[in-house]
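Dropping a structure here in structure tokens format, bear with me for questions.
What follows is chain A.
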Amino acid sequence: MSVRHALLALLSEGPKYGLQLRDEFEARTGEVWPLNVGQVYTTLQRLERDGLIESDGEDEVGPQKSFRVTVDGAAELDTWLRTPPDLSAPPRDELVIKVLVAIRVPGVEVRDVIQTHRRHAVELMQEWTRVKRDAGPDELSLALVIDAELFRLDSVVRWLDTADARLRRAGTVPASGPPSALPDPGPVRAVEVRR
Partner candidate 1 sequence: MLGLLTLAVAATTVGLGLVTNLQGTNQGLLGTANARVEIADPGPNGVAADLAAARQHFGAVEAITHESTPVPGSITPVDLRAQDPHGKFGKPMLRLVSGRYPVGAGQAAVTAAVATTFRLHIGSTWSVNGRALRVVGLVENPKNLPDAFGLVAAGQISSPSSVTLLFEASGPRAGSFHPPAGSGTVESVMASGEGHAERQRSQALAVLLLATIGLTFIGLLSVAGFTVMAQRRLRALGMIGAIGATDRQVRRVTLVNGAAVGVVGAVVGVALGLAVWFALTPAFEQVVGHRYDPFALPWWAVLAGAALAVVTAIAAAWWPARAAAKLPIVAALSGRPAPPQPAHRFALAGTALAGGGFVSLVLAHTVHTVLIVVGIVATTAGMLLLAPLGIKALAALAGRAPVAVRLALRDLARYQARSGAALAAASLAVGIAATITVTAAAQQAHDHTLTGGNLPTDQLIVWLANPHQSGPGLSVAPGGAGMTTPTVPDRAVVASARSTADAIARAVGSTTVVELDGAVDLNSPVPAGTPPDAAEASLVHPFTVRGRGQGWNQVATPYVATPAVLDLYRIPAGDLAAGSDILSSRRDLRGVELGTGFAPDFRPAAVQVSALLPNYTSAPNTLISPKAMAAGGYTAEPVGWLVQARQPVTATQLSDAQHRAAAAGITIESRTGPDQTLQHLRRYATLAGVLVALGVLAMTVGLIRSETAGDLRTLTATGASGATRRTLNAASAGALALLGGILGTSAAYLALIAWHWHNISYLNRPPYAELAVLLLGLPAAAAAGAWLLGRTPSTLGRRPLE
Partner candidate 2 sequence: MSALTLTGVSKVYGKGAGQVYALRAVDLTVEPGELVAVMGPSGSGKSTLLTIAGSLEEPTDGEVTVGESPVSRLSRGERAALRRRAIGYVFQDFNLLAGLTSAENVSLPLELDGVAGRAARAAALVALDRLGLADRAGRFPDELSGGERQRVAIARAVVGERRLILADEPSGALDSVNGEAVMRLVRETCQGAVAGVVVTHDAQLASWADRVVFLRDGRIIDQTTPARGPESLLDADPAR
């Protein structure tokens, strides 16, 4: 987690106080990443120790102490911005494991499991979209963060869709037929086909 680099970035704009840094961090990330003051000061101390920032002389850590970035710090920030993040998949994706397990557990309808997760993901997306809709046009950072979240959830939904289609093609799941009762159908109005 790079709170460290985020603080470096904020300081590269000019000298700032510790509390100010926390407020700006939260504002820039759309207030979706809460940060406590302790975390801020710990990080600042480490940065100062590593020679990436320097304070205005006073030894005590306190709200009146202001920090600025050093030459080394600017170089470190630049290197970090250009270093690709680790995009490789997490070793064990919980959702993938759940679906894989569901295929093998007798009496469990995989597509129902998939749909449950899909519904959950879409509900989350609806909530994020609502936040985005209510946000003002100048809240750029917020929009970017929400977009990232939406795309991540979207990729989950797409994986579920693909899994659904793949399972269906593989014949694991009957092509059509009445869906079995869902664990938590909510106010679903779907009814059985009358024949």
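Methods note: a contact is a pair of C-beta atoms (placed from the backbone, for glycine too) under 8 Å apart; a residue touches a chain by one contact, two chains touch by 3 or more; residues count from 1.
The candidates were selected such that all candidates are chains of the complex that A comes from, given by their letters.
Note that the structure is predicted; figures quoted are calculated from it, not measured.
Enquirer: For chain A in this complex, which listed candidate touches it: 1 or 2?
Expert: In this complex, the candidate that touches chain A is number 2.
Enquirer: Which residues of chain A touch candidate 2 in the complex?
Expert: 1, 32-34, 115, 118-119, 121-131, 133-134, 149-151, 153-154, 157-158, 161, 164-165, 175-176, 179, 182, 185-194
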